[in-house]
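Note that one protein chain is taken out, while the other chains of the complex remain in position.
Chain IDs A, B and C follow the sequence of writing; residue 1 opens each chain.
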Amino acid sequence: MGIQRLAHVDVTVTDLDLAVAYYTEVIGLLETERDNNSVYLKCWDEPNHHSLRLIYGPRVGFDRMSFKVQREDDLAEFERKVSQYGFPVIRVSKGDRVGQGESIQFETPSGQLMELVHDIEMVGRATLPVNPTPFVHGLKGIAPPRLDHLLVTAEEVGDSAKFYQDVFGFRITEQLLDGQGHQAAVWLEVSHSPHDLAIVAGHNGGLHHFAWWLDDWDHVRRSADILAYNGIQIDVGPTRHGITRGNTIYFFDPLGTRNEVFTGGYRPDPDFPMITWTEDQIGRAVFYYEGELNQRFMSVHT
Amino acid sequence: MGIQRLAHVDVTVTDLDLAVAYYTEVIGLLETERDNNSVYLKCWDEPNHHSLRLIYGPRVGFDRMSFKVQREDDLAEFERKVSQYGFPVIRVSKGDRVGQGESIQFETPSGQLMELVHDIEMVGRATLPVNPTPFVHGLKGIAPPRLDHLLVTAEEVGDSAKFYQDVFGFRITEQLLDGQGHQAAVWLEVSHSPHDLAIVAGHNGGLHHFAWWLDDWDHVRRSADILAYNGIQIDVGPTRHGITRGNTIYFFDPLGTRNEVFTGGYRPDPDFPMITWTEDQIGRAVFYYEGELNQRFMSVHT
Amino acid sequence: MGIQRLAHVDVTVTDLDLAVAYYTEVIGLLETERDNNSVYLKCWDEPNHHSLRLIYGPRVGFDRMSFKVQREDDLAEFERKVSQYGFPVIRVSKGDRVGQGESIQFETPSGQLMELVHDIEMVGRATLPVNPTPFVHGLKGIAPPRLDHLLVTAEEVGDSAKFYQDVFGFRITEQLLDGQGHQAAVWLEVSHSPHDLAIVAGHNGGLHHFAWWLDDWDHVRRSADILAYNGIQIDVGPTRHGITRGNTIYFFDPLGTRNEVFTGGYRPDPDFPMITWTEDQIGRAVFYYEGELNQRFMSVHT
Partner (left out) sequence: MGIQRLAHVDVTVTDLDLAVAYYTEVIGLLETERDNNSVYLKCWDEPNHHSLRLIYGPRVGFDRMSFKVQREDDLAEFERKVSQYGFPVIRVSKGDRVGQGESIQFETPSGQLMELVHDIEMVGRATLPVNPTPFVHGLKGIAPPRLDHLLVTAEEVGDSAKFYQDVFGFRITEQLLDGQGHQAAVWLEVSHSPHDLAIVAGHNGGLHHFAWWLDDWDHVRRSADILAYNGIQIDVGPTRHGITRGNTIYFFDPLGTRNEVFTGGYRPDPDFPMITWTEDQIGRAVFYYEGELNQRFMSVHT
């Protein structure tokens, strides 16, 4: 039993048409459904209904993160655990949320809305289940194969990390300590990946970025080409993280939400020895090539 | 509870010095220990004691595959399940096997020796746990970051696959069907990877190859350069698999065991829709670029 | 004065529609013109009228290779030199050949038709001359940026090489010697490239292959993906040459002419020290990874 992976990220946008144009034409996601106020998108290699929901709203922001659990029964178990931890849990019936069945939702200690769901509609990958080609012809834009992780902000990083560890079994792969030895940021995983979720010091409820996986350093270059071609503001990169050692580009969608494309890193086992970064190495930790953070990266999030 | 990943592969070699020279100088593994008849090796990015054991023996062959289980209690549970399935299980005490604690071992339906272990000695990755560099300077040879998977042969592929699914919870990501619709080969995973273990039709007890992970298509080229530089016989590649869609090179160690370097592929969730290949597409399925198998690839294994 | 580079290769095809479909959809060349029996094609990054002419004919074969000379006056000078060397030269008037002005043509010692031309129509690259993007959006197929070189066959390689050196100033970058110390193959350049023209032992008048440049090893992989996707027969590769040290794939167009995509290599100065390969190393020389030639590569050409 447990959490399997990040299922989808839901964000609010002030211009749904502009957002959809960007996420389909520049990022190259596929639209799977739309309802009166939302558009549902997935990556070409994902079999599930959506990994990104764009919701029309009066301000740009983070709506929720949704994780997939291994078994339907996990919902009840996690409902109990989260409630015991002191956070009210709402159960959402099948039919209330597009593309998925029953789910539970609750606010995390750092104020983000978190959803757990087991039953997600399967719409299939863009390749056939019989004798598939290893790639899909004619995709637009960057066309990442899948959603990878997200980074949220928290006033109390350590308390937040403990919540994800104790209740859901997330494991810390890396941590950044401030001068007092407190966690200033943590990277957490459940899926043999360097991080499914990361938490960095900041205001409660915030989203720093969400990220898609790329297969290769060359796909990083093509992503930069496509971003520049489309006039998208690159925040940092192509560069490399010391943390996770992945290669990366950060950039902003036209409404101001930070996106990332990411590749590389290791595949940690549950007994992977945690890595610790000290504050004096924060530059190399975050941007290994530059050796320093830019102010925008530190201060801007939604 | 369950199996986490492939922990190590043990093979017999008729010339231990030659084998060690190859696996350390050409592949670039690190020697962690040796006893009277064996040498233990690991990849630079693996924290555990070893992922390859070379055992001196009168013939080149496959000794066993060892998988890591999540909890110590899993050993008793799997002992019970395997016994019920009809296969005698031997419990091996801590101290009897180098670099690991208590384990169980048994023969699989297709005659390979399989070992399960939870307690494996941690020797650490080659990078430091505090403020690590994203790579290690001065490694020799190909220097893959980790062991990835192995492919064994079985007279009855379907029965074998069922054993791994029913007893251990392996999931089939891809299957190749023969003209009668029977499984001629299956790819099984437990670690969000296209395959931790694969089974192909052949004699019982055989090892077709074991494989290391590479990070990138460029690392595939460097591997080919290094193999050719060292006069290693390349079997096939650089090329691409239709199955797993990974990029690959197959080659032989100096004693005749087939090795592979592998990168790419997808990250399947437990509900990943199984992919089926039909016999008429076997060429593209195995070697996407060539579109055909070579005779050596089909017939030679240890 | 002198030869600047390979301008275009002209081949005959028995099915013009099929050939054009392949060269535009799979290779991704751009059609610039067609007349009653020919189609003219160029790479996206080439400014000239065409680099490939497909001519309808009763058999698949090599029509000619055309080189660009630096100045109009070079035509008269080379006309004199070639005639003195003993080969009749025909002067072709402006208007007689599509996309180019006055030219001279003659048979080389090994029986290939060679053309020299200075005045070639400029149709422009696919990017704009003002504030261009670094790549072109929406190209089909492999889309190589430019034609790179060709390899012809000759009964007397040494005599042929001498002709290109003495008359046109080609320089030998590499040579392969047979067991008697005679040249079995030579690689010749005029444009700071490992080879603009190569000659290998074979029947007079033959074309072994012509090749396009790729920018990167990753472009080699994408080429292999695209070839396999389109069911094109790959002859060898992706692999690496010992000679030129470039990365490569050989494959056949649907009518049987061998094509190559090529990247890498060095940039030789005119005083580049010639490299010599001995016959016993011919496997590594031609296919560094495989270490051996396949029979088809040795015997099939048009």
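Things worth noting here:
Everything below uses one rule, namely that contacts are C-beta pairs under 8 Å (C-beta built on N, C-alpha and C of every residue); 3 or more make two chains touch, one makes a residue touch a chain.
Values in this document were obtained by computation on a predicted structure and should not be read as measured data.
In the complete assembly, the contact with the undisplayed chain comes from C:T276, out of C:N37, C:S83 or C:T276.
Set against the missing chain, the residues A:D63, A:E115, A:D148 or A:D218 yield one that touches it, A:D218.
Residue-wise, the contact with the chain that is not shown comes from B:D218, picked out of B:E79, B:D218, B:D235 or B:E279.
For the options A:V20, A:V136, A:V167 or A:I234, the residue in contact with the chain missing from this view is A:I234. The omitted chain makes contact with just one of the residues C:H137, C:R267 or C:R296: C:R267.
The omitted chain makes contact with chain B at the following residues, 133-135, 137, 216, 218, 225, 229. The omitted chain makes contact with chain A at the following residues, 217-218, 221, 224-225, 227-228, 231, 233-234, 237-240, 247, 284, 288-291. Touch with the hidden chain on the side of chain C covers residues 4-5, 45, 47, 68, 70, 120, 122, 124-125, 129-135, 145-146, 191-193, 213, 215-218, 240-242, 245, 264, 266-267, 269-278, 281, 284-285, 288.
Please note the rule applied: only the chains that are shown with their structure count from here on.
When the CA atoms of chain A are superposed on chain B, the rotation angle comes to 180 degrees, reported as a multiple of 5. Once CA atoms are averaged chain by chain and compared with the all-protein CA average, the nearest chain turns out to be B. In chain A, the positions touching at least two other chains are 133-135, 216, 218.
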